[in-house]
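These notes are about the structure you will find just below.
Only one protein chain is missing from this complex, and each of the others stays in its spot.
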Amino acid sequence: MNSLWPITLASLAKDIRLEWRSKDALNSMLFFSLLVVVIFSFSFDPTAEESREIAGGLVWVAFLFSAIVALNQTWARELRNQVLDAYRVSPAPANALFLSKALGNFILVTLLEAVMAPLFMVFYNLRVVGAAWELIPVCVLGTWALVASGTFFAAMSIRTRMREVMLPLILFPLSIPAIQSMVEATRIILSGDGNPRFWIVLLLTYDVVFTTACLALFETVLQAE
Amino acid sequence: MIETPTIVSVNNVIKQFGRFAALRGVSAEFAAGRFHVILGDNGAGKTTLLRALAGLAHPTRGEVSVMGKSPHEACRDIGYMAHPSLLYDEMSGIENLKYFARLYGISGDERCKHAIRSVGLDPALARPVGQYSQGMRQRMSLARAVLHDPRILFLDEPFSNVDVHSAQEMVGLLRGMRDAGKTIFVVTHQATLLEGVADEFIWLRAGQIVDRTSSSVQSGAGVPQR
Partner (left out) sequence: MKKAFPILAVLTVLLLAYAFYEAMWVAPTERTMGDVQRIFYYHVPSAWTAFILFFVNLVASVAYLIRKNPKADAVALVSAEVGVIFCTVVLVTGPIWARPVWGIWWTWDLRLTLTLVLWLIYVSYLVLRRFSDSAQTPKLAAVLAIFGALDVPLVYFSIWFFRTQHPQPVIGGGGSIDPRMLHILLINWLAFSCFAFLVCWARYRLEMLKRDVEEAEALESLLDTGTSATIAKGKVSLGGGPR
């Protein structure tokens, strides 16, 4: 276990370096979510009051779709030249790979949120009525919920025939409670209508339960061929 | 012939992929310090056998034992090289090797530079691996496989798509490693390249070992041709 964090960091540094050189995932993800925002604003033309009610859902659905793009790229890079095999024959712990990928995706999706959230604010004319600082734990926990389980299921779906298509089919049903929590918490905070604590606690529970399960089962998935 | 100790053994290994079987009851013992060449037609199960030995494929039935342990437990003594480079195209050779060194808990650049020099490449080369020639990439891939100084090397088609000159260089490198005491397994269909170097040819057909010839006794027959 003492080798877990050094290898996690080495793998994360490698991923950041690769992403920095190609910017594949970041660019495609940013552009994708921009498209989602624009299409949403054509599809819904809400008043300021309504948009506060629905923005939570729109924002998180946009992030979820964009995250899928990044999550699929995660493992595509490891499959090229079968580099994953080099990891599998090494004594490095499987969980180091999982953690580095999940952290890498966390950074990517957080970047995306930082860029897209202001855009949403502008397009939907949003103003936070509730306690704005409460959005921070919701964002952190919600993003982790998406990327932790998403990274894990992406590792599973690349082993199927449909690859990229498979990820949302597995991820969406299982992440329903997390998505509902993020959306509800965000809606409550934006509209100042109630207390988001229940949803934040539920989101935290989801994170803890799913992260634990991912760490317990990732080796099985990695060593499956 | 002097009996050398067994280093790798397979016991009645069956490997099945859904409706397709790749290995059909393979049992064999392989001696340490020798150069083993696995030959066979396409689909004979060569690659699957090598992957099972390296711990990358799990037999449906049967057992693989490397130095008395499972391949995964023995992974520090196993070096694996495949036809794809197992390297990140966007990084330079030394960057790649530094990363893989960390996976084995090796820190410091000296080991990586040494490994690159040992395959006849320049550690200072800044070009990303994706822009290497095929021959250079294969050698860099070999450097990655021997980085942690394993006792056993598994190589899958190391000479395919490589010009004759590069292939002969690779063979020379492998011969040197065998002479230094490593056990080497090569899957290939270019047996001629290994004439005079290999200690043993193992013939696979339809997922079974059909023939094993030591180089000492097969001199009359020459290297089997396809």
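Labels for the chains are A and B, by order of writing; each one numbers its residues from 1.
As a working rule, a residue touches a chain if its C-beta (ideal position, glycine included) is under 8 Å from a C-beta of that chain, and two chains touch if they have at least 3 such contacts.
Computed from a predicted structure; not experimentally measured.
Participant: Taking the full complex into account, find the residue in B:Gln16, B:Ser70, B:Ser118 or B:Ser214 that is in contact with the omitted chain.
Facilitator: The single option touching the absent chain is B:Gln16.
Participant: Which residue from A:Leu34, A:Val140 or A:Ile170 sits in contact with the chain not drawn here?
Facilitator: Of the listed residues, the one touching the omitted chain is A:Ile170.
Participant: List the chain A residues touching the unshown chain?
Facilitator: Touch set of chain A with respect to the missing chain: 149, 156-157, 159-162, 166, 169-170, 172-174, 176-178, 180-181, 184, 198, 202, 205-206, 209-210, 213, 217, 220-221, 224-225.
Participant: Given the full complex, what residues of chain B touch the hidden partner chain?
Facilitator: Contacting residues on chain B, toward the hidden partner: 15-22, 24, 41-45, 58, 60, 205-208, 210.
Everything that follows uses one rule, which is that only the chains that are shown with their structure count from here on.
Participant: Between chain A and chain B, what's the gap in Å when you average each chain's C-alpha atoms?
Facilitator: 39
Participant: For a test of understanding, state which residues of chain B touch chain A in their complex under the given definition.
Facilitator: 51, 54-58, 72, 75-76, 78, 80, 82, 84-91, 95, 99-100, 102-105, 144
Participant: For chain A, which residues are in contact with chain B within the complex?
Facilitator: 3, 6-7, 10-11, 14, 17-18, 21-22, 77, 80-83, 85-92, 223, 225
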